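Read the structure below first, then the notes.
Note that one protein chain of the assembly has been removed; the remaining protein chains are unaltered in position.
Order of writing sets the chain letters: A, B and C. Residues in each chain are counted from 1.
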């Protein structure tokens, strides 16, 4: 596959994927999972929801749990580099006849709500409220000690088109990708970033758009192991869906969890920098089992099939009907 | 089940289970596995086999790989506390009409070869030759950096009887055990020790006697993870059979590997001391999934079914036909 | 130095050094240190004191903090293997005209209080009350997550004689030792054990008898580092006296702390087994800087000079006036 040229002068400058809004049923159950087992910090809670951040965050929230539409993903948040970029966002989407709604949500500056060309609900903003950083409050570290949000991974029904839009229009850059083993290989999955590590957003071929998982950054392998021990000791052991193990792609040491509403969370550590121009995207063959799992066990079927639907969006069958061989 | 009283004054004093002799086909393949990936130290090699030890060992070998009967376990070695205990070993077995052969194998003092009442080939000895300890040769640490042999685990066809012999005669003490959930529970598995941690030998109900695995002690979780990475990078990733994960029983953080001849090796860390008299054996129900896996994934079928046969011994069907529910 | 032969048939069988009683001023301050930062479990507290244990302990206490004689060490506890050994303890000390007092302290069975020939107050007993083990209560793990007591280290004024008594009479075995670099070397420090790792009790030449430190076992290096972070975040950073670093002797990764009353606590991990007969005691030269510190920085003067006095015992000047060269 000829990789799309990343747009070096995108219409606006996306800094990073910066928060996710998830629908949940029971905030107490969510708090036990995210605060006690994952070690995230609760910034605020009200009758509508709960705002959480990582231990190193000075931003108001990396995760917004809304007490509505349990199991749905309500929105993905994109940071832009400057306030002026927000005007460019408005121009860009309005120029494509997309509806743009402006709001100022709790804990966040001026925000533009839009849908991407595939129907995914997005929020664009430049800043959140600054709050106290707990990075050196080691006396409060718990469980996985999540430091920050790293990325999102979504199922894309129109994978090539979604990728073309993110890279060719918005200037996302490819770090790694998977192709089918055909004579004319087709793109099966792709890892895209703006912030200079492996990804801000990854696309996987599948029934979509749906959210596959939210990736949370942890300091190292020992925090992942401690999270497993704490989950087991707290009666939440069933939350562990896959891992721990190491991905060939991204080199990440991973653990996949399902939160009390079924949203998938990845604890993630161990990727690398992608800033240098001589870094070339890494190609993986869809049939290479080391791609998914450098070591560790085959993913369960749920991991391939299940994801959080986006609110108000009916997922579509993938254009590319190929599935990976489930390893071993 | 009323646990057998451990014999407080056994006929001879077993210090610990101290080495295992395994039949292998190709010493070069074995060396790649045990030296490069597990980080063991080769003490000696000749046309008959290879002698290996852990990094902290001053003993000549914890593992003897013999170039014969590939895939068979040839013998399990038991250390006794004093030279005089060897005479007591001879008297004990000869008094029960068992054949006792005396040898002085390479790297080992006076050694008595016997078969236990169930046919398992054992070696009793007091000492091995002293060799250089590599504990502080950190420049030579590789892979899992195995420190020492910790235990063996065997399938027992006559589990209750084997346990009765080890505890009631030889003075092994129970740390943990699994019973069936019947009205009159029956012993399904048991962990027995002489040296004061969780086990020197564990018995699992099954087609036996067969060797289930040899447990090698590593310093911590990071050495297990590095071993996985090294195995994957060296083209030996298929050796990983199960894990990493944590057992409920023993609290061990574990990884199960299959060596090039199919012998199962456990990398093992994180158990506890059992010296104090108020420590009471821990009972697990056969149907409790946390027993096998406090967290981590269900064991594959091979882990339940396969093991190394002992040379010259036809394994028998277990008296207790009950099988554990494979979790999930 | 010709090492004293360890008495293979001692008058009674010491299982291990099993608890220490320390005088403290303020139990709230002690609790913040031992429970919050060291992660120990409080078994009981009353107007007289506080009883603490490690996370893996089923014994009632590894540490007894008494609200009297702040800064003094009140007693060191020795476990014996069997109840009958207690009668032998009484006979042994009474036969040497030593006063033996029998008590049944809180949480402990029949206990004999004696002074060793050098005036050190000791308690001998066979068992403590069994309490719940918190080993798998990972949701309650805090700070250093201390697992159990490992050893004590004392300054001895009559080092050779104290060693002769422990080894030659009580059957303690030597793992490592330090000699002066004289033509006729003299013993300067010695590590002695009963339980089969590096030590239950170590002796260091100095003004004594005084308690140098209590060694608490932790799972690994990461728990030590987390303890440092928690201490710093909790305003207890000044408790760190030395380390982290690695000793040449014992191979331990160490951190030395001073509790709120000045008692020195070592967080300790990474030593080795000493059960095998071919293991030979390791000799270090007093002038070898790697002995103290395989790597890491020279110990501060306080570490060489300060210790907890034993209640009712005036420490004496050492017979051997030699001091180590403080490295660098």
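The rule is short, and it goes like this: contacts are C-beta pairs under 8 Å (C-beta built on N, C-alpha and C of every residue); 3 or more make two chains touch, one makes a residue touch a chain.
Bear in mind the structure is a predicted one, so any value in this text is a computation, not a measurement.
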Quick one: say which of C:11, C:119, C:168 or C:244 touches the chain that got left out.
C:244
Using the document's definition of touch, tell me which of A:67, A:219 or A:283 contacts the absent chain.
A:219
Residue of A:7, A:251 or A:302 in touch with the missing chain, whole complex considered
A:251
Which listed residue, C:14, C:86, C:131 or C:228, touches the chain dropped from view?
C:228
Out of B:41, B:154 or B:232, only one touches the absent chain, namely B:232
Footprint of the hidden chain on subunit B, which residues?
36, 136-141, 222, 226, 229-230, 232-234
Could I get the residues of subunit C that touch the absent chain, sorted low to high?
221-222, 225, 228-229, 231-232, 237, 240, 244-246, 253, 290, 294-297
Which residues does subunit A use to touch the chain missing from this display?
8, 15-16, 18, 56, 58-59, 79, 82, 126-130, 135-136, 147-148, 195-196, 219-222, 248, 251, 270, 272-273, 275-280, 294
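One rule holds in what follows: only the chains that are shown with their structure count from here on.
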Working from the CA atoms, figure out how many degrees subunit A turns to land on subunit C, in steps of 5.
180
Same or different for subunit B and subunit C, when you check if over half of the residue numbers at their contact belong to both copies?
same
Chains joined by the largest number of C-beta pairs are B-C
Taking each chain's centre as the mean of its CA atoms, how far is subunit A from subunit C in angstrom?
50
Subunit B and subunit C have mean C-alpha positions lying a whole-number Å distance apart equal to 32
Numbers and ranges of subunit A residues touching at least 2 other chains
222, 229, 232
